[in-house]
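See below for the structure under consideration.
All protein chains but one are shown in place.
Moving on to subunit A:
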């Protein structure tokens, strides 16, 4: 609809990467009449770190649930590479809250996805132990979630999503509830993990700074109806570290993304912003 502003698609390495998933004309209308998503076209490539950035109500979480298969689109298609949808074991999902089993130990929480596939505790142990080491939680195997800090719980949640070695990791504002210092730390660790394993990430956030720091592509969305407003390529090289966070390049990119986001917010008809 109001996509008069579409920027150039990124011209870097991601261009040559094969397409993993293409959303074509995807829309979602809820039974209460709310149009959560309208006519979304989006191509996700192998190895992308793609952020969906937008105000609340822009349908970014809905888009994520559609990709995960937790919800089906009202219109349009999700075209997985090679046709058909990916096997669910190829998708990892990290929720806004850690969403752990409160009665189970850290180890058992991370084991869960494998357990549900019939992998015994002993056979799962190497993968679980390795994953816990990757998120820096070695030594906390026997703790229960209640005994962990918010950041550590989120690490467990990431380890659980990654223990099946999924090709796609979907994250729904995973760090929104954390304090800034913890969030920075988790951003760094997540990037490190991503660079080592080269899976594809779709990351929903409402933080300009977070999306620019992490992603190679930032897709800005607008609300009412939820739609893709614009896309930015973040061409800064990886690895990105604390030096990048304080660099002028980063500041300039953030300003650019911020401007687009403001336009997206203002593009909403009536522009009543309830900002809950």
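The rule is simple: contacts are C-beta pairs under 8 Å (C-beta built on N, C-alpha and C of every residue); 3 or more make two chains touch, one makes a residue touch a chain; residues count from 1.
Throughout what follows, contacts and distances are computed from a predicted model.
Selecting from "ABC transporter ATP-binding protein", "Heme exporter protein A", "Proteasome subunit alpha" or "Oligopeptide transport system permease protein OppC", the unshown chain of this assembly corresponds to "ABC transporter ATP-binding protein" (UniProt protein name).
From the set A:112, A:125 or A:236, the residue in touch with the chain omitted from the display is A:112, counting the whole complex.
In the complete complex, the hidden chain is touched by one of A:49, A:93 or A:107, namely A:93. Subunit A residues in contact with the hidden partner, per the touch definition given at the top, are 68-70, 88-89, 91, 93, 95-97, 99, 101-104, 112-113, 115-117, 144-146, 164.
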